[in-house]
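Of the protein chains in this complex, one is absent; all others appear in place.
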Amino acid sequence: MSDIRLQIDGKDVKATEGMTLLEAARGAGISIPTLCHHDKLVPFGGCRLCLVEVEVAGWTKLVVSCVYLAEENLIVRTRTEKIEKIRKTLLELLLAHAPDAPALKALAEEYGADADRYEKEASFCIHCGLCVRYCAEVKKKHAVGFIDRGIRKEISFLPHIAAVECNDCKECFPLCPTSYLQAAFVLIEALAFPRGSSQSS
Amino acid sequence: MVQLRSPQELEKLREDLLTQRDPSRPCISACAGAGCLASGAQEVIDAFTRELQTQGLQADVDTRGTGCPGFCEQGPVVVIHPEETCYLRVKPEDVPEIVSHLKDKKVVERLLYVDPATGERTTREGDIPFYKNQQRNIISDNIRIDSKSIDDYLAIGGYAALCKVLFSMSAEEVLDEIKASNLRGRGGAGFPAGRKWEGSRNAPGEPKYVIVNADEGDPGAFMDRALLEGNPHSILEGLIIGGYTIGAQEGYIYVRQEYPLAVENVTLAIAEAEKYGLLGKSILGSGFDFKVVVHRGAGAFVCGESTALMTALEGRVGEPRPKYIRSNEKGLWNKPSLLNNVETWANVPRIINRGAEWFTQIGTESSKGTKIFSLVGKITNTGLVEVPMGMPLRDIIYKIGGGIPDGKRFKAVQTGGPSGGCIPESLLDLAVGFDELTQAGSMMGSGGMIVMDEDTCMVDVARYFIEFLTDESCGKCLPCREGLRQMARILTNISQGKGKAGDLETLEELSEAAMEASLCALGKSAPNPFLSTLRYFRDEYEAHIQEQRCPACSCKALISFYIEPEKCTGCRICLKKCPVDAIDGDKKKIHIIDQDKCTTCGVCADVCPSHFGAVKRLSGVPVPADLAEDQRRVIRKSKGQ
Partner (left out) sequence: MDNDRIDQIIDQHQGDASALIQVLLDIQRELHWLPKEALQRVSERLAVDYARIQHIATFYKAFSLVPKGRHQVHVCVGTACHVRGAPRILDTLQDHTGIKAGETDLELKFSLETVNCLGCCALGPVVEINGKAHGNVSTADAADVLKGYE
């Protein structure tokens, strides 16, 4: 496999074919914020925090580094004024849902995001999709999925599968940045698990 | 029906069809498109069939349900051939008279088109100003054929382009012709079709696919409906040619399920084409196999986005994929997939038949050919209009559209659907074209043209589109899902008089995040309606925020209805119609609206007879005090005054 040479934040970086910009940056010790990224999972491209500016043949554009593949001679900038402004806006939108999530609080401080910019939202799920994707791609159980779309989109445990699989697994629990997942599980266990199936009752 | 095994057999069939058809034979063609059907066209067609029996003419006169010719405002539309006499707003009760006049070679004057300004009547369809000022290269075929008849399509020259391609052109030659035509996609982005085709042709991977995007989600746009319903074979022909060019043997037609007639007609067309050997194995004996499958949408605007559409074809939710991976190279099932809009495909047979050079002579430098627009909203002649690129917007709205009805003033025309923007009066001389519209802050989009007048609130327009997109967003990416959520909330507050200082800046910030960081074009273009209305109608936003006033007197929470005492005649019509009994009055007693009970539904304003026009909308000003009881007698004005 041939090496790909590109430049990230002024640094010369070598990447291999098939590597994403995020992987190439991390390999060179450059950090880019992420929320929905997980090394074991197919890149999702949902949170958009990992946005970077790429320049190729004189054209610049913003792309998500977790998905965009490294290219020869690419010039990448991981923090520009525009990127910082957008990350701040994105964080403020997330903080309306989960102002207490540690990962968000840390990023909020770094980017100067105001947790009270927007009215608080009822649900503290931030739609990173880590739980759904982990259960589908790693455990292959599909015990939790998405329902609906847009602002009505939610995660939903499937009681007939979760009642059988989850209590012995719960590997997705530590992945949730906001603990919404644990709350959703407890609720579905109380409301919808078939009687006698839950170990904790 | 027998399988045609060679181009010669096709031509022989065509000749036979033409010999059997006598062009001078009377034929009653009634539009059977969804619009006219909703106006009662089926009852009209049935009435004709019955009446011809009654008058003993069934052997001498044909009837035919045709595709949509676009003059939907005046439907049901009936054209009598060969004279091409055009009757409008035909009802079943009119049918006996039409048929007897036909027998006597006379014309029913009262059903002809009448010019609203001069009162002049036009007999021939082609002379009607609405049609005459168009260049109806594509849509004019709709009224010449029964949409359910492949023979009719053959009789007007159908599938000749396919023959030419399969038997006298190589795939490279076809590609060169499409490239030379400079045909740009008609679905929204206006991407050069030739380049897209070339990408798919050259991309490695098998099998390859060609796809028709008939999702047509832009509200107010129905060009694709008319084409797919009205002339489904023209789309099929284009699709097969596309397949041949890139080396695809499978085609998909993704039709939104809200268009059941289009689904029906295209499914029938595929079956008929298969019977004739124009689809299936070795088309016309050429050795080229091709099959087509119809896939219905399930109600999601985002599935009009090409990568989301492909995901839906795979049986999944319509979530778009990043555009870094070009879908024409890795699309459906990660294979090269050429997706184009219905109207783009419809142009292909014409370009093959008449040549790329003919096509490039129509339109402007960067936008070639004609485009079908759906001209709707506050406009006199609502319907589909096909014009050469480069025609000024003003001509479309006034010469063809007949201007704004009810004596109202033009305010803006919204083009490009929820991804587009509003063009104000100052820019009406803009030539219609991809780049021109984009520069003005809008875009061509699929062709929707919503005309708005002085009664349309531009803040409400922005709110409407953002709410629409909030509802249709797939929800995968943050800037679209959450950004639009907040934008919708702020715009709703503004329209209810709850706007705050700083709202416009917040909206601009959210717009930037959506435009720069969204996953797909839905999110990226979502802020356009807001940004363009802010650009041209900032004063309306400021009035809503700073004065709680809606200049167009439209936003329900900011208006009051007031009956002007000098104009009220005490006729009691509004009083009887008010759903909450908020109007007090009596015969010859000036009516008064109880502002506490009033829900601002607007019924009183709608039903007050126009020659009185006594109900006024107020905004941002206090409602004048009620008249005292003894002043409420209506004084009838004598004729002398």
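All chains are identified by letter, namely A and B, in their written order; residue positions are counted from 1 within each chain.
Criterion: a residue touches a chain if its C-beta (ideal position, glycine included) is under 8 Å from a C-beta of that chain, and two chains touch if they have at least 3 such contacts.
Predicted model, so just to flag it, every value in this text is computed and none were measured.
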Candidates B:181, B:307, B:456 or B:511 - the one touching the absent chain: B:456
Contact residue for the chain not shown (choose from B:10, B:28, B:72 or B:266): B:72
Of B:26, B:331, B:448 or B:585, the one touching the omitted chain in the full complex: B:448
Contacts of chain A with the absent chain, listed as residue ranges: 132, 136, 142-149, 156, 158, 160-161
Touching residues on chain B - with respect to the absent chain: 34-35, 37-39, 72-73, 75, 216-222, 225, 257-260, 295-301, 312-318, 374, 376-378, 382-383, 414, 417, 448, 450, 452, 456, 464-465, 468, 472, 474, 577, 579, 601-603, 606-607
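Everything below uses one rule, namely that only the chains that are shown with their structure count from here on.
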Inter-chain centre distance, chain A versus chain B - centres from mean C-alpha coordinates, in Å: 39
Parts of chain A lying in touch with chain B, wherever the complex brings them together: 44-48, 51, 62-64, 67-69, 82, 85-86, 89-90, 93-94, 96-97, 118-119, 127, 146, 148-153
Residues of chain B that touch chain A when the two form their complex: 300, 302, 317, 322, 324, 470-479, 481-486, 489, 509-510, 512-513, 516-519
